[in-house]
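I have placed the structure first, in the form of structure tokens, so that the comments after it can refer back to it.
Only a single protein chain was left out; the remaining protein chains are all shown in position.
To keep things simple, chains are lettered A and B as they appear, and every chain counts its residues starting from 1.
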Amino acid sequence: MGAIHHFIPTLLPGDGSGNAARAMQHRLVELGAESLIFVQEDKADLGLPTFDSYPGYANKDDILMYHLATSSAIPSYLRTLRQDVVVNYQNLTPPNYFRPYNAVAAAFQERGMAELRLLADQAVMGIAPSMFNLKDMINAGFSVVEQSPIILDPSDFMGAGDAQASKMLYDLSDKGFSNWLFVGRLVPNKAQEHLIMALAAHREIYGDTAVLHLVGRPTYYGYTKALYELTKSLDLLDRVNFVMGVSPAELAAFYTMSDIFISTSEHEGFCMPIVEALFHGLSVIAYDAGAVPETLGIGGIHLDDRDPITIASWANRIMNSSELRNNLAELAAARTNQLSPRSTIARFDEVVARLLKLTNRDWSLDFDQPSSLVRNYDEFGARFQATGQHS
Amino acid sequence: MEILRHQDPIELCIFMPSLAPYDAMATHVLELKAALENVGLSTNLYADEIKKEMRGEAIPFKRFRLKKPSRSRYMLYQLATGSNMVRHLIDRVEPLIIQYHNITPRSEFVRWDPGISSSMAWGQRQLEVLSKKAALGLAVSEFNARELVSATFPKVAISPPLIRSLDLVDSKRAYDVGEFKLLFVGRLAPNKGHEDLIRALAIYNGAFDKKAHLHLIGQTVVQGYVDYLHDLVVALGLDSWVHFSHGVSDQELSIEFASAHAYVSASKHEGFGFPFVEAMRTLTPIVAVASSAIPDTVGNGAILLVDNDPINMATAWSMVLSDNVLRNKLIKNGISVAHKWNLKDAISANLAALANVVPIPGIGLAPLFFDAGLELDRNFGKS
Partner (left out) sequence: MKKTESNNSSTTKGKVDLDTSSERVLEYLGQSDATLASPDAVDSAAAAFVLEIQSSIEHEVKELRSQGKYPPSLIARVNSYYNSLLPLGAASAAKDFKEAFWIADRVAYIDIDVPTASKKPGVSLVKRILRLMIAWYLNYVAQQFNNFTSNLMRLITIIDQRIVTLEEKLEATDFRHLELLDKTASIEVLAVFAESIGELVGDSSGRILVAECGTGEMLEELRRKGVDVYGIDERAALLDSLETRRFDVRDSTTLFHLHKLEDSVLSGLIVAGIVDRGTIAERVKLLHEAKRVMGQGSTLVLACSGITRYADASNHMEYDLSLGRPFSPDTWIELLKRLEFSHVRSISSETSDDYLVVASNTKASSGGLTYSSFDEANVNLDEAR
């Protein structure tokens, strides 16, 4: 019997696409399949094999799943192999977002698009976390595509919140500020400038009662500088918190202690932070673009434009109505349930079964095997509910 | 073992499809070869087609094909068009470096001459094939470097072209009595935008009292395009104002530059643009449409137009021809920009770029313009 191996350019703890690959690998092993992760470069020294060492593990019946989220050397390597290839398209950002800030990075994204088209010829199936991405895959020439939402592993962000960060956020609440949160790298497609403008509108209309936390690594000098300049010109430097990178514990503190999660992103392939925010019962306001409407579902408020006044007034209404907040928390819980590992793993199992049928593999995988991810989630969920009620 | 390899002299083989006289790429390659020999590398130049005048300069490529592989050999391929050399080079085991002089996009040619356009498509295809095999891509401009990145080269470095300057001649500016001379040097191919120069000349001469001659120097590439240019000149009544010439010697070219009042360009695609540097060096102010690599090459040594609008172009010409303050400022800027491309610095930059792969004694590494490994770092990482 062959194996279902994973190929991914790099795997770092806490990175979205790496987590998704790890969860899939985890489940495949539970099903009784052999499954390894191969990387282009083992940057975090996790002891993972590199992709060019694959011949040492190869079996002609193997199915190779490539996780595409950036350009890498792996697609052209896969071209040289005869094994069946599956592509999990986690998302690329259209190059025009980066062009004004870094033409080289834009060219790199273009390369990624070209690799997706290249793989379309070869792959037996395409997988993506959202319908939005599936459309890209179909346009790139994939003929068989399946949606498989990202499997949520709450252990990534459910640790105890960092004490100092929690205190900082608590103190802000205590002084009468509401904490607005967005999690995501500082990149042009996430359009954080709209959040800053909404905060400015909020202060104009409803008074100086909100603080915005932008949790995410800076990526492009020009864009980061522009955000900073905008904040400065709106006189909001002491109300916008540029958190330039966090530990898991600090991230957990931000999710636990914030009031509202707001996204004005223009292009997302799935948007995991929204799911994480829903999981923590935050009120979520999001601009409907990319895969965001699919991911948010019934869990929060959808906006069809990013008028700062609209965003500010929603935030104000949420903060002033405990009834609305409770309703949103209930919707968030309902949506979290829909996206819980119980259903996403069931969906992933279906996709695996379909894949085996498509490639005529008669492997006996044990699809009845319960998943430890589901168990973890239930436990974490229960603990979270308990602490939630406690506070 | 180490000692043995150390004693093996490093051999660098340079490949180019065709070696012809009066060709910027030939100049570049010969200068590079001399520079590499200067730092003690054994260097050979191989060409598939060697023009009569260049016979002593290169070895026929077929002789290389029989050579046994060697651990101390490195290959440097000069890419500007598709060629039959590529399929042999990618089969070799020696490390391969590509120096990219640009391929004009097919779209500029396809409506004029599909035959020529398919040879460009061939070059484009080979660029992608080579990217899988090449250890390093060298680009003569940032513009080219970005194209190499898109073509999936893993590492890219900048290596300016080696330009052998024309002799400076002291020639009087022609037509001193009440007429100007404008110059453009470039092959007669549709990507060079000659028609936009002719159109702007019609408007310029229609609008201003002191009229201008336009001298266009370059070989015919696409006959249909040349026919069109001649028809356009006749239709606009510019017969005695537009002058075509080709096959000029270096000395004649020096005189053309020395006698021009301005160097004008509407070219839509240049991989680097040698004549621009020549114009700046000969104190000829430049008015050019800002396309492809031109802004990188001329910096602030030229008036850059945003598009081919004939009225803006004619106006910019008249400003350069009549406003002495502006003219002197452009000339002054031009001198320092031209100096940036001087042969000595360009040679050092080329050697340093090559040193990223080829061990050249005493040469430090040039920083890479692009490194796929670093770009991966940027794309992954925690939020």
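Please note the rule applied: a residue touches a chain if its C-beta (ideal position, glycine included) is under 8 Å from a C-beta of that chain, and two chains touch if they have at least 3 such contacts.
From a predicted model like this one, the values you see are computed outputs, not experimental measurements.
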Just to confirm, in the complete assembly, which displayed chains does the hidden chain contact? A, B
Residue touching the undisplayed chain, where the options are B:E57, B:E179 or B:E195: B:E195
Can you work out which residue in B:A34, B:L168, B:A235 or B:I335 touches the chain that's missing from view? B:A235
Candidates A:R27, A:R111 or A:H194 - the one touching the absent chain: A:H194
Need a quick check: the contact residues on chain A for the chain that isn't drawn. 100, 102-104, 159-160, 162-165, 168, 172, 188, 193-194, 197, 211, 213, 215, 218, 221-226, 228-230, 233, 237-244, 246-250, 254, 305-309
Where the missing chain touches chain B, by residue: 111-112, 114, 142, 195, 199, 202-203, 206-208, 224-225, 227-228, 231-232, 235-236, 290, 295, 299-300, 303-306, 310-312, 314-316, 318-319, 326, 333, 367
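Just so it is clear, only the chains that are shown with their structure count from here on.
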Could you please state the distance in Å, as a whole number, between where the Cα atoms of chain A are centred and where those of chain B are centred? 45
In their complex, what parts of chain A are in touch with chain B? 9-10, 12-18, 40-41, 43, 69-73, 76, 103-105, 107-108, 110-111, 114-115, 183-185, 215-217, 219, 245-246, 273
Of all residues in chain B, those that touch chain A in their complex: 132, 145-146, 149-150, 152, 154, 369-370, 372-373, 375-383
